[in-house]
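Shown here: the complex without one of its protein chains, the others still in place.
Take a look at chain A:
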Amino acid sequence: MADPHIETYDPEHEATSAAITESRPARAVLMAIAFVFLALFLVLPLVVVFNQAFAKGLETYLTSLNDGDTLSAIRLTLIVAAISVPLNLVFGLAASWAIAKFEFKGKAFLTTLIDLPFSVSPVISGLVYVLLFGAQSALGPFLKAHGIEILFAVPGIVLATVFVTFPFVARELIPLMQEQGTGDEEAALSLGASGWQTFWYVTLPNIKWGLLYGVLLCNARAMGEFGAVSVVSGHIRGQTNTMPLHVEILYNEYNAVGAFAVASLLAGLALVTLVLKTVLEMRYGAEIAATRGH
């Protein structure tokens, strides 16, 4: 994932920055490349999705969404995101707090572990849970004896989603917190604030934009995850079928309108996320830049 801090506007370096002294044509070419790239890889597919979704008119679009299996897929996706995003908010906050503010043995190891879900293929992430909780695993007979359903049920899907989306919040916060250092917190503590007060009144306001950004990214991925969820889902219509999985099944049975209608909803959710982020940045741009250090 790209580090957002690289783009931060930095007046001190502006005069000496080589990019700014580039000749006009060179700049134009660079910009053109960026725009063409964006158009080809982002805008065009998006247009295709919506175009296909509405290929047979608005009515067909609405009918294909108003289908029992589709509605339950939408519901499940929202439930999974509603569970996994708050969990990762707490985990991410705790992990980045520990890494950024304290010195301890194994810190580097913990940082690497947090990145693990990014470096592992999602399918493998799903398989890990099959190996852990499947009927052939060591835990399998115990779970079965106690009637606990994890795999091929909602808990498995949530677990896989949490695993895959784990790094988003932490990755966003660690560099931010490290940059800010522990000075503010030390001051608060020396003035008699409790640990909780320090967190609530000092740390959280400092990191809130980074946190929000992390949550948005985490949410987008939680709703869109396919690979890991596909392995643990069991694909039971109306029960363990998420939106991305439902898109696949509709597409496979030659129901392009239905498939793209659901895909357009997913794309719509992603767009809302993007717009939210942009609005926040426009509105609180100065504040965001300020809390991001420098």
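Convention: contacts are C-beta pairs under 8 Å (C-beta built on N, C-alpha and C of every residue); 3 or more make two chains touch, one makes a residue touch a chain; residues count from 1.
Throughout what follows, contacts and distances are computed from a predicted model.
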| item | value |
| --- | --- |
| Hidden chain of the complex, named as in its UniProt record, picked from "L-lactate dehydrogenase complex protein LldG", "5-oxoprolinase subunit B", "ATP synthase subunit a" or "Sulfate ABC transporter substrate-binding protein" | "Sulfate ABC transporter substrate-binding protein" |
| Selected from A:P25, A:G68 or A:G106 as touching the chain missing from the view | A:G68 |
| Of A:G92, A:P117, A:G134 or A:P167, the one touching the omitted chain in the full complex | A:G134 |
| Of A:T60, A:T111, A:N255 or A:T273, the residue in touch with the unshown chain | A:N255 |
| Touch criterion as defined above, residue of A:V47, A:I124 or A:I236 at the omitted chain | A:I236 |
| Where the unshown chain meets chain A, residue by residue | 66, 68-69, 71, 130, 133-136, 140, 144, 151-152, 230, 234-240, 249, 251-256 |
